[in-house]
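Every protein chain but one is kept in place in this view of the complex.
Labels run A and B following the written order; every chain starts at residue 1.
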Amino acid sequence: MVEERVASLATRSIKREAKMWALRTAISMTDLTTLEGMDTKEKVRQLCHKAIRPDPTDASIPSVAAVCVYPNLVGTAAEVLGGSSVKVAAVSTYFPSGQAPLDLKVAETGRVVADGADEVDMVIDRGAFLAGDYVKVFAEVAAIREAAGDACLKVILETGELGSYDNVRRASMLAMAAGADFIKTSTGKVSPAATPAVTLVMLESIRDFHRNTGRAVGMKPAGGIGSAKQAIRWLVLLNETLGVEWMTPRLFRFGASSLLNDLLMQIRWLETERYQSPDYFTKA
Amino acid sequence: MVRHDALAPRPGTGPPMWEYQESRENPDLAGIRDRSGLWIDGEETEPLSGKWFSTIDPATEEHLSMVAEAGPADVERAVGAARDAAAGWAAMPATERAKSLFRLARLVQERSRELAVMDTRDGGKPIREARDVDLPLVAAHFFYHAGWADKLEYAFPGAEPRPMGVVGQVIPWNFPLLMAAWKVAPALATGNTVVLKPAETTPLSALRLAEVAAEAGLPPGVLNVIPGAGETGAELVGHRGVDKVAFTGSTQVGKEIRRRLAGSGKALTLELGGKGAHVVFEDAPLDQAVEGVVNGIFFNQGQVCCAGSRLLVQESVAPEFVDRLRRRLSTLRVGDPLDKNTDIGAINSAAQLQRITELVESGQEEGALIYQPPCELPERGFWFPPTLFTDVSQSHRIAREEIFGPVLSILTFRTPAEAVERANNTPYGLASGVWTSKGSRILWMADRLAAGVVWANTYNKFDPASPFGGVKESGFGREGGRHGLAAYLRGVG
Partner (left out) sequence: MGERMAVRKTYKLYVDGGFPRSESGRTFPFVSDDGSEVVQISRASRKDLRMAVRAARGALAGWRGRSGYNRGQILYRVAEMVEDRAATFAAQLELGGSSVSGARAEVAEAADLLVWYAGWCDKYVQVIGNMNPVAGPFFNISVPEPVGVVGMAAPSAPVLRGLVAGLAPVISSGNTAVVVAAPAQPMVAITLAEALATADVPAGVVNILTGFPEELAPWMAGHMDVNAVDLSGVHPEALSDLEEAASHNLKRTGRWESPDANLYRISAFTEIKTVWHPKGR
């Protein structure tokens, strides 16, 4: 049923002006991400410049929402992004596995915030979750929530490891109850990452949580979203499930790296009606 | 509602609007001609009746084509052609018969876009359904039955299955081409020849199918299509040259046919009306159940014999479930059937709209509470908004009579036994839905529900491999699967 609903929405087409708005909005919702072992300060600086001004030839293109990096690159990102609207997001809690004692995770979170992270992307302990130790999962999220202070907390469920939609829903509820500002599908290190069906289950959880508590939690699909077409498909899901109120970077993000240029290419295509080549867009 | 705009797109980058693009399928793809004659003995032919009638697009009330109406002399001709072709078709090596049906299946796949647009225009169903449901199932139905043509001895061990001869088939307007496929594919695969009467409001795709069949190499006379109204159907089923009658339509007409055929020795299968019940237990995954219930009653504007037109929801979750259902209804898009974003299309005819309207009024008069989401209906054409009734009691007409429209009657229950009692408290018995996380309860319910089909945690699933048909006044005989073949064979019943 989840898959059927998703499939039926996949065929929706939206108006050209709406599409243009959606593409620009999607850019403003992007957490431009680099999470590789070979990341360097230089790479992160490049990415930050790209984040502030995604298309050097078109000043009307909005900045992305945030740049998402490993903890030891937070300072570098903060230097470049300081003064811009782009937030610094850091993965934390021993991303991507989360296999570390809680005190280390808390310390790591405190450190990234001290170094200038505006947002913290934590991972849940999937081992504890799958073992049924929901108390531990809840307590960890709550502890990181506290350690993160005023920073925006995104909780990564790593849905590709959870095994069922029931578990995705349960983990969503747990994370939101423990204080998540966003729930996020994936680290990007596990396949499948953000599927439309998993996203729909999480959006429905957000809707139900909002109905029960009045608190609006954000959604961040991440991993495997590389094309503008996919991004629009996600926005259709968002619109149909949570409505236009959620169609803002405050409540919806895309965790992605290659998506940005495809969005730019699609905007250019709509403007010029010429199919585009990646050669004309900057690589971060 | 929380609103945040700190990170909203900069001014000038476009207003925060979100409208679906009308994405309209090209109506000309249907290739509808000004005149559509009868199809008899492998060719299009003028009606001896001299009569023609107009078929219209129910979404616009525009005239589409003048269609030949078969009179008694035309029925005579068609049955004669089928009779003449019967011996040759039955004697053809089964593998060759199989291959011609495989070819037909392939050609349907090739031309499915044309046929989908045709059914949408002639019948009012959303193009998304015609394209994604009807046509794939039509092709699959021919493909599946093609494979049986040379394997009948495996389907009925110990028997010697033989074709019945000439089959007269009368089909409804809700799935014009799909119902034709459900009738024609098994009849031909089992070695019978066919005279098919499509519904008078949707005759075009069955006629086109006959053309496609000829292209596929089916011999003349094997498939004849004769449009017309009730009189043509009565003439056909009563014709002495017809060995077997298959009818899909209302229970009332089904009973008339049964009466008419009494003592004639003709074989008969009937696929009639229904008042399907969705039983939603408190432990069901509610969002999925909402999807299933929505699909169950609003698919094809609810003009489905197995529509889940009664919702029995466990008291403990009833308010929440109805709330979710209401919200989901507000996202349904009613309108132009050719628009790919449309969920709910046009009602098939003025007469059907009249019937739906009348029953809905009776529901209000009898004291049920109506809910219809705000939606703008087009000015021309036949439309009815998605409708929910709560506070329905078992004695209301809307809980007992088949409405055949986008109208759901909601009742509650407390225990599984009560759910079964309420679900079965109807003369109909076509289909039921059960929604629960407990497997053992699904099977317990399935044992007790008086229905030919029980869908569990899903609804409106069709597959040529799966038999479909009803019990009690929903008719007899099955279509599809191994069991559906029996309807067209001697020596197996």
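The rule is short, and it goes like this: contacts are C-beta pairs under 8 Å (C-beta built on N, C-alpha and C of every residue); 3 or more make two chains touch, one makes a residue touch a chain.
This one's a predicted model, so the numbers in the text were calculated from it and none came from an experiment.
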| item | value |
| --- | --- |
| Chains still shown that are in contact with the chain withheld from the display | B |
| Among B:Ile56, B:Ala85 or B:Ala146, the residue in touch with the chain that has been omitted | B:Ala146 |
| Candidates B:Leu38, B:Val108, B:Ile127 or B:Ala155 - the one touching the absent chain | B:Ala155 |
| Residue touching the undisplayed chain, where the options are B:Asp34, B:Glu376 or B:Asp447 | B:Asp447 |
| Among B:Arg333, B:Arg400 or B:Arg482, residue touching the chain not depicted | B:Arg482 |
| Chain B residues touching the omitted chain (full complex) | 95, 98-99, 102, 140, 143-144, 146-151, 154-155, 416-417, 439-441, 443-444, 447, 464-465, 481-482 |
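We take it that only the chains that are shown with their structure count from here on.
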| item | value |
| --- | --- |
| Approximate Å spacing (C-alpha centroids) for the pair chain A, chain B | 44 |
| Chain B residues within the chain A interface of the complex | 1-10, 12-23, 128, 132, 285, 287-288, 291-292, 295, 331, 340-341, 457-458 |
| Contact set on chain A toward chain B in their complex | 1-2, 4-5, 8, 11-22, 24-25, 28, 60, 62, 65, 85, 166, 204, 216, 235, 239-240, 244-245, 247-251 |
